[in-house]
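Please read through the structure below; I'll follow up with questions.
All protein chains but one are shown in place.
Coming up: chain A.
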C-alpha cells in the first residue's frame, strides 16, 4: 500500500552522524587533546524517530571504552572517574542539544531540510563531563528517556481520544515492545503497538467515534521567524547559499546559528475537520476542503489571519520533508508521525 510504504519510508529515515569527543574531555581522559588516530571520529546512523540517549550506550561500548582501554590501558585508573551515561551530552554549534527531542526533529530544527542538502553527516560533539544542568534536563539515561517517551505518548493519546485509556490499557509487554521498537528501530515491533494506540482510520469506513478527536501537533518556529520579524528571519535564511555541499553547510554553521533557546514551541490539538466547516457526517469529510490542512493548523496556532501571505513565505519541515501547506493534517498524522505520536513541524522561512 502506498500508505504503508510512505510510512515505512518515513519511519526508516536515518541521519548519519559524525561524533567527535570534546577536546577538554579528551585531555581529561586521555591526557591528550586528540584521540588516537583511528578513533578520532565515530560515525553512526541515528534514526530520525529515535532519541540521542538511546545511542549513548553504543557510543560508549564501541568507541569510548576501547579508546580509553587502548590509550589508557591499565595505567593508573585512566582518566579519573568512569564515564557515566548521565554525564553524556551532545553539542552542535555550541548549543547543547535537548536530549528529549527526537533526533530527526533536532536535525530539522538545527540543520533544516531547506529544500535540499542538509549537512550529511551531521557533526556533533560528545561531551562526557560537566553536564550543563542549567540548560538541559538533567540525568539523561535510557530509563529516563523511556519515561519521557511514554509521557509524550500518553499526552498524544489524550489529545487524540480525550483520555489516556489506550496507552494505559497497554500490557506491560506491549509497552516494552513499543519502547524496544523505538530503541532498536524496529518498524514491526513499533507499528504493531502503534496500531493499538492510534489505529489507522479510514475517514469513510470507520464510525465517527473511532476517529481521533484531534491531532497532537507541535510547531517549532525559530523565534526570529515570528510573525512580526518574519522578513528578517527570511533574509537571514536567505543569505545562506543553496543546499548543496557540506562546506556550504559548515559555512552556514558559522553564521548566525539558529538559537535553540530562541525557538518558539507551541502545541495545539488540531481538529480533523476545519472548524467552521459544516458538521456533516464523517463520511463526507473526505473532501479535502473539509479537512484541516497544515496551513489551517499553523494559522490556528499562531492566530494568523487567513489572508496573510506569511504562511506562503514559510516552509514546514517534517521528517526532513518539506510539507506542502495544503496537506491534510490527518494524513500527516498517519504517515509522518514521530515515534511519540506527535507531529513535530518545524517552520522556517523559505529559503527560496
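Everything below uses one rule, namely that a residue touches a chain if its C-beta (ideal position, glycine included) is under 8 Å from a C-beta of that chain, and two chains touch if they have at least 3 such contacts; residues count from 1.
Going forward, contacts and distances are computed from a predicted model.
J.: According to UniProt, what is the chain that's been left out of this complex called? Choose from "histidine kinase", "Centromere protein M", "Autophagy-related protein 16 domain-containing protein" or "GATOR complex protein NPRL3".
T.: "Autophagy-related protein 16 domain-containing protein"
J.: Given the contact definition stated above, which residue among A:4, A:40, A:62 or A:163 touches the chain not shown here?
T.: A:62
J.: Out of A:132, A:162 or A:324, which touches the unshown chain?
T.: Of the listed residues, the one touching the omitted chain is A:324.
J.: In the full complex, which bits of chain A touch the chain not displayed? Write them out.
T.: Looking at chain A, the ones touching the missing chain are residues 2, 6, 9-10, 12-16, 42-45, 61-63, 65-66, 69-70, 73-74, 113, 116-118, 120-121, 202, 204, 286, 288, 319-328, 331, 335-336.
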